[in-house]
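With one protein chain held back, the other chains of the complex are shown just where they sit.
Entry: subunit A
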Amino acid sequence: MPDLSPLCALGAFDSRSERFGALRLTEVPDLGLVSIALRKGAEAPAPFGLALPGPGAWAEGATASALWTGPGQWLLELPGQGAADVVGLVAPEAPGCSLTEQTDGWACIEITSTAGAAPLEALRERLVNLAPGTLAPGHGTRTILHHMSVLVIRRAPDRLAVLGMRSAADSLWHALSETAARLETQE
């Protein structure tokens, strides 16, 4: 009987997690993702009671969180819904919008800090060319990291999430872990 158990983006049955000094990198395997796009002239919906954020911002709700990805476009995150029919879940909450399932198109790596914001700021300075305010808590954006297109979300002062192409998950992990390891040796 072949083994049909799903693999995580980094190729193992269990998600990877590694600590580098004050920083811990964790692969998140069960994040449901849907992109929401407004039709021309349509009003923004409020899926699961969440007010969709403006340019450069990220908003967290009880069921879902949303990142502004472009004019009239958001990426909705549904934690723990990685195996669900996410478009089916969101469709009644966003009538008239164009919904596209994005789960498993992305690999999500959460970075947490046990020493406050400073180690995350150091990581930001080394990895992306963004002004400090662009990644203040509650903000997020799409940018380039090591020539890869990524979404970076600052969920809290001590929490940062990086979403990259799932097919390049290993390269993304390499870029993040190498930088985190160098920061650790510099401490």
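As a working rule, contacts are C-beta pairs under 8 Å (C-beta built on N, C-alpha and C of every residue); 3 or more make two chains touch, one makes a residue touch a chain; residues count from 1.
By definition in this document, contacts and distances are computed from a predicted model.
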Message: Out of "Branched-chain amino acid ABC transporter permease", "Alkylhydroperoxidase domain protein", "Electron transfer flavoprotein-quinone oxidoreductase" or "Sarcosine oxidase subunit delta", which one is the UniProt protein name for the chain not included here?
response: "Sarcosine oxidase subunit delta"
Query: Among A:15, A:134 or A:177, which one is in touch with the chain left out?
result: A:134
Field: Absent-chain contact - pick from A:24, A:142 or A:166
entry: A:142
Query: In the complete complex, which positions of subunit A touch the hidden chain?
result: 55-56, 68-71, 73, 129-131, 133-134, 141-144, 149
